[in-house]
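Every protein chain of the complex appears in place save one, which is left out.
Coming up: chain A.
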Amino acid sequence: MAFLTHFYAVLFYVAAFVLVSGLVVKVVRYARTPAPLKIPTTPAPTSRSGVALRMTREVVLFESLFRGNKWTWIFGWIFHFGLFLVTLRHLRYFIEPVWAPIALVQPFGIYGGIAMVIGLIGLWARRFLVDRVRYISSTSDHLMLALLVLIGASGLLMKFVFHTDVVAIKSFFLGLYALDPQPLPADPLLLLHLLLVALLMIVFPYSKLLHAPGLFFSPTRNQVDDPRERRHLAPWARELEQQAPAASSDPRG
(Lines give C-alpha, C1' and ligand atoms only; values in the text may rest on other atoms or scores of the structure.)
Protein backbone atom coordinates (compact mmCIF):
# COMPACT_ATOMS: atom_id res chain seq x y z
CA MET A 1 0.00 0.00 0.00
CA ALA A 2 2.60 2.51 1.07
CA PHE A 3 4.84 1.21 -1.66
CA LEU A 4 2.13 1.65 -4.27
CA THR A 5 1.40 5.16 -3.15
CA HIS A 6 5.04 6.09 -3.24
CA PHE A 7 5.62 4.44 -6.58
CA TYR A 8 2.76 6.39 -8.13
CA ALA A 9 3.80 9.58 -6.42
CA VAL A 10 7.29 9.34 -7.88
CA LEU A 11 5.86 8.28 -11.23
CA PHE A 12 3.70 11.38 -11.43
CA TYR A 13 6.49 13.69 -10.33
CA VAL A 14 8.67 12.23 -13.07
CA ALA A 15 5.88 12.30 -15.65
CA ALA A 16 4.96 15.89 -14.88
CA PHE A 17 8.61 16.90 -15.02
CA VAL A 18 9.19 15.16 -18.37
CA LEU A 19 6.01 16.58 -19.84
CA VAL A 20 6.66 20.15 -18.79
CA SER A 21 10.40 20.28 -19.36
CA GLY A 22 10.15 18.34 -22.64
CA LEU A 23 7.45 20.65 -23.94
CA VAL A 24 9.26 23.78 -22.81
CA VAL A 25 12.45 22.65 -24.56
CA LYS A 26 10.54 21.88 -27.76
CA VAL A 27 8.47 25.04 -27.75
CA VAL A 28 11.47 27.23 -27.03
CA ARG A 29 13.33 25.57 -29.88
CA TYR A 30 10.38 26.09 -32.27
CA ALA A 31 10.12 29.70 -31.20
CA ARG A 32 13.84 30.36 -31.59
CA THR A 33 14.13 28.76 -35.02
CA PRO A 34 13.54 31.49 -37.56
CA ALA A 35 11.22 31.21 -40.53
CA PRO A 36 13.39 32.98 -43.10
CA LEU A 37 10.80 33.28 -45.86
CA LYS A 38 7.15 34.20 -46.12
CA ILE A 39 5.36 30.96 -46.89
CA PRO A 40 1.72 31.22 -45.79
CA THR A 41 -0.53 28.93 -47.78
CA THR A 42 -2.61 31.45 -49.71
CA PRO A 43 -5.20 32.86 -49.80
CA ALA A 44 -4.02 33.96 -46.35
CA PRO A 45 -5.09 36.74 -44.00
CA THR A 46 -3.40 40.09 -44.52
CA SER A 47 -3.45 41.12 -40.86
CA ARG A 48 -2.48 39.72 -37.45
CA SER A 49 -6.10 39.54 -36.34
CA GLY A 50 -6.95 37.66 -39.52
CA VAL A 51 -4.25 35.14 -38.69
CA ALA A 52 -5.58 34.78 -35.15
CA LEU A 53 -8.97 33.96 -36.64
CA ARG A 54 -7.45 31.45 -39.08
CA MET A 55 -5.58 29.72 -36.24
CA THR A 56 -8.71 29.64 -34.10
CA ARG A 57 -10.62 27.96 -36.91
CA GLU A 58 -7.83 25.41 -37.30
CA VAL A 59 -7.63 24.65 -33.58
CA VAL A 60 -11.34 24.60 -32.85
CA LEU A 61 -12.85 23.34 -36.09
CA PHE A 62 -9.92 21.61 -37.86
CA GLU A 63 -10.81 23.64 -40.94
CA SER A 64 -8.10 22.31 -43.27
CA LEU A 65 -8.83 18.74 -42.30
CA PHE A 66 -12.50 19.38 -42.98
CA ARG A 67 -11.60 20.31 -46.54
CA GLY A 68 -9.23 17.36 -46.76
CA ASN A 69 -11.15 14.36 -45.52
CA LYS A 70 -14.62 14.26 -44.03
CA TRP A 71 -14.35 10.88 -42.27
CA THR A 72 -11.07 11.69 -40.59
CA TRP A 73 -12.49 15.05 -39.68
CA ILE A 74 -15.61 13.62 -38.05
CA PHE A 75 -13.78 11.00 -36.00
CA GLY A 76 -10.86 13.28 -35.26
CA TRP A 77 -13.09 16.09 -34.10
CA ILE A 78 -15.27 13.81 -31.97
CA PHE A 79 -12.16 12.39 -30.34
CA HIS A 80 -10.55 15.75 -29.60
CA PHE A 81 -13.71 17.44 -28.43
CA GLY A 82 -14.37 14.46 -26.19
CA LEU A 83 -10.82 14.63 -24.91
CA PHE A 84 -11.29 18.32 -24.21
CA LEU A 85 -14.45 17.73 -22.17
CA VAL A 86 -12.82 14.85 -20.31
CA THR A 87 -9.84 17.02 -19.44
CA LEU A 88 -12.12 19.72 -18.10
CA ARG A 89 -14.04 17.17 -16.08
CA HIS A 90 -10.81 15.82 -14.60
CA LEU A 91 -9.75 19.22 -13.37
CA ARG A 92 -11.95 18.66 -10.32
CA TYR A 93 -9.34 16.20 -9.04
CA PHE A 94 -6.65 18.81 -9.18
CA ILE A 95 -8.21 21.98 -7.82
CA GLU A 96 -9.83 22.83 -4.54
CA PRO A 97 -12.31 24.48 -4.43
CA VAL A 98 -13.76 23.34 -7.76
CA TRP A 99 -14.58 26.28 -10.04
CA ALA A 100 -18.20 26.64 -11.01
CA PRO A 101 -17.68 26.06 -14.76
CA ILE A 102 -15.81 22.84 -13.99
CA ALA A 103 -18.66 21.68 -11.81
CA LEU A 104 -21.10 22.49 -14.60
CA VAL A 105 -19.18 20.51 -17.18
CA GLN A 106 -19.15 17.28 -15.13
CA PRO A 107 -22.05 15.47 -16.82
CA PHE A 108 -20.80 16.50 -20.27
CA GLY A 109 -17.41 15.10 -19.38
CA ILE A 110 -18.95 11.65 -19.29
CA TYR A 111 -20.39 12.02 -22.77
CA GLY A 112 -16.97 13.34 -23.72
CA GLY A 113 -15.38 10.12 -22.52
CA ILE A 114 -17.70 8.04 -24.65
CA ALA A 115 -17.24 10.30 -27.65
CA MET A 116 -13.49 10.14 -27.26
CA VAL A 117 -13.44 6.35 -27.41
CA ILE A 118 -15.83 6.27 -30.38
CA GLY A 119 -13.70 8.78 -32.25
CA LEU A 120 -10.54 6.83 -31.53
CA ILE A 121 -12.07 3.60 -32.76
CA GLY A 122 -13.11 5.31 -35.99
CA LEU A 123 -9.63 6.69 -36.49
CA TRP A 124 -8.11 3.33 -35.74
CA ALA A 125 -10.44 1.58 -38.19
CA ARG A 126 -9.15 3.86 -40.95
CA ARG A 127 -5.65 2.60 -40.26
CA PHE A 128 -6.81 -0.86 -41.27
CA LEU A 129 -9.46 -0.16 -43.87
CA VAL A 130 -7.94 2.55 -46.07
CA ASP A 131 -4.93 1.19 -47.95
CA ARG A 132 -3.18 4.58 -48.08
CA VAL A 133 -3.54 5.12 -44.35
CA ARG A 134 -2.46 1.53 -43.68
CA TYR A 135 0.68 2.18 -45.70
CA ILE A 136 1.70 5.25 -43.67
CA SER A 137 0.89 3.79 -40.23
CA SER A 138 3.84 2.62 -38.16
CA THR A 139 3.76 0.59 -34.96
CA SER A 140 3.91 3.74 -32.88
CA ASP A 141 0.76 5.09 -34.54
CA HIS A 142 -1.15 1.98 -33.49
CA LEU A 143 0.34 2.00 -30.01
CA MET A 144 -0.65 5.61 -29.49
CA LEU A 145 -4.25 4.81 -30.36
CA ALA A 146 -4.16 1.72 -28.17
CA LEU A 147 -2.85 3.78 -25.28
CA LEU A 148 -5.61 6.37 -25.60
CA VAL A 149 -8.35 3.77 -26.06
CA LEU A 150 -7.14 1.95 -22.97
CA ILE A 151 -7.07 5.15 -20.96
CA GLY A 152 -10.58 5.99 -22.11
CA ALA A 153 -11.94 2.48 -21.61
CA SER A 154 -10.46 2.03 -18.13
CA GLY A 155 -11.83 5.43 -17.17
CA LEU A 156 -15.32 4.62 -18.43
CA LEU A 157 -15.26 1.24 -16.68
CA MET A 158 -14.50 2.99 -13.40
CA LYS A 159 -17.36 5.37 -14.00
CA PHE A 160 -19.96 2.80 -14.95
CA VAL A 161 -18.90 -0.57 -13.55
CA PHE A 162 -16.10 -0.75 -11.01
CA HIS A 163 -16.42 2.39 -8.95
CA THR A 164 -13.41 3.70 -7.15
CA ASP A 165 -12.86 6.12 -4.31
CA VAL A 166 -12.63 9.46 -6.08
CA VAL A 167 -12.28 11.37 -2.82
CA ALA A 168 -9.12 9.43 -2.01
CA ILE A 169 -7.77 10.05 -5.51
CA LYS A 170 -8.32 13.73 -5.13
CA SER A 171 -6.49 13.84 -1.83
CA PHE A 172 -3.65 11.82 -3.39
CA PHE A 173 -3.16 14.44 -6.11
CA LEU A 174 -3.65 17.42 -3.83
CA GLY A 175 -1.12 15.79 -1.52
CA LEU A 176 1.39 15.69 -4.35
CA TYR A 177 1.38 19.50 -4.45
CA ALA A 178 2.48 19.59 -0.80
CA LEU A 179 5.04 16.80 -1.27
CA ASP A 180 2.85 14.80 1.07
CA PRO A 181 1.22 11.95 -0.89
CA GLN A 182 -1.97 10.57 0.63
CA PRO A 183 -2.82 6.85 0.24
CA LEU A 184 -3.96 5.85 -3.25
CA PRO A 185 -6.81 3.28 -3.50
CA ALA A 186 -5.36 -0.02 -4.72
CA ASP A 187 -7.99 -0.71 -7.40
CA PRO A 188 -6.31 -2.48 -10.32
CA LEU A 189 -8.34 -0.53 -12.88
CA LEU A 190 -7.40 2.77 -11.31
CA LEU A 191 -3.73 1.81 -11.14
CA LEU A 192 -3.79 0.83 -14.81
CA HIS A 193 -5.56 4.06 -15.75
CA LEU A 194 -3.02 6.18 -13.89
CA LEU A 195 -0.05 4.21 -15.21
CA LEU A 196 -1.17 4.77 -18.79
CA VAL A 197 -1.82 8.47 -18.20
CA ALA A 198 1.69 8.86 -16.79
CA LEU A 199 3.04 7.05 -19.85
CA LEU A 200 1.09 9.41 -22.11
CA MET A 201 2.58 12.39 -20.30
CA ILE A 202 6.08 10.99 -20.70
CA VAL A 203 5.86 10.23 -24.42
CA PHE A 204 4.03 13.46 -25.22
CA PRO A 205 7.09 15.66 -25.91
CA TYR A 206 8.85 12.90 -27.86
CA SER A 207 6.09 11.80 -30.17
CA LYS A 208 3.69 12.99 -32.79
CA LEU A 209 1.63 14.47 -29.99
CA LEU A 210 3.82 17.48 -30.70
CA HIS A 211 1.20 18.32 -33.31
CA ALA A 212 -0.62 20.26 -30.62
CA PRO A 213 2.12 22.88 -30.03
CA GLY A 214 3.39 22.40 -33.61
CA LEU A 215 0.24 23.80 -35.17
CA PHE A 216 0.82 27.16 -33.51
CA PHE A 217 4.29 27.38 -35.03
CA SER A 218 3.40 26.30 -38.54
CA PRO A 219 4.54 29.11 -40.88
CA THR A 220 2.05 28.17 -43.59
CA ARG A 221 -0.73 28.89 -41.10
CA ASN A 222 0.56 31.58 -38.74
CA GLN A 223 2.17 34.03 -41.15
CA VAL A 224 0.53 37.23 -42.33
CA ASP A 225 0.33 37.69 -46.09
CA ASP A 226 2.11 41.06 -46.35
CA PRO A 227 5.54 40.45 -47.92
CA ARG A 228 5.33 43.43 -50.28
CA GLU A 229 4.43 45.80 -47.46
CA ARG A 230 6.83 44.57 -44.79
CA ARG A 231 10.35 43.34 -45.29
CA HIS A 232 10.77 40.00 -43.58
CA LEU A 233 14.33 39.11 -42.66
CA ALA A 234 15.60 36.27 -40.46
CA PRO A 235 18.60 37.01 -38.24
CA TRP A 236 20.84 34.61 -40.17
CA ALA A 237 19.76 36.16 -43.45
CA ARG A 238 20.60 39.60 -42.09
CA GLU A 239 24.08 38.39 -41.27
CA LEU A 240 24.42 37.16 -44.82
CA GLU A 241 23.62 40.67 -46.00
CA GLN A 242 26.25 42.20 -43.80
CA GLN A 243 28.95 39.81 -45.01
CA ALA A 244 28.38 40.51 -48.67
CA PRO A 245 26.77 43.91 -49.21
CA ALA A 246 23.35 43.18 -50.62
CA ALA A 247 23.71 45.10 -53.84
CA SER A 248 27.18 46.28 -54.70
CA SER A 249 25.64 48.74 -57.09
CA ASP A 250 23.25 50.22 -54.55
CA PRO A 251 23.92 53.95 -54.58
CA ARG A 252 23.19 54.13 -50.87
CA GLY A 253 25.91 51.53 -50.23
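Here is the rule we use: a residue touches a chain if its C-beta (ideal position, glycine included) is under 8 Å from a C-beta of that chain, and two chains touch if they have at least 3 such contacts; residues count from 1.
Just so it is clear, contacts and distances are computed from a predicted model.
*Asks:* Pick from "Fe-S cluster assembly protein SufB", "Carbon-monoxide dehydrogenase small subunit", "1,2-phenylacetyl-CoA epoxidase subunit A" or "Fe-S oxidoreductase" the UniProt protein name of the chain that isn't shown here.
*Replies:* The record names the chain that does not appear here as "Fe-S oxidoreductase".
*Asks:* Looking at the whole complex, which of A:21, A:46 or A:106 touches the chain that is not displayed?
*Replies:* Selected residue, touching the omitted chain: A:46.
*Asks:* For the chain left out of this view, which of A:10, A:60, A:167 or A:240 touches it?
*Replies:* The single option touching the absent chain is A:240.
*Asks:* In the full complex, which bits of chain A touch the chain not displayed? Write them out.
*Replies:* 26, 29-30, 33-39, 41-46, 58, 62, 64-65, 67-69, 72, 76, 123, 126, 130-133, 135-141, 143, 203, 206-208, 210-211, 214-215, 217-221, 225, 227-234, 236-237, 240, 246-252
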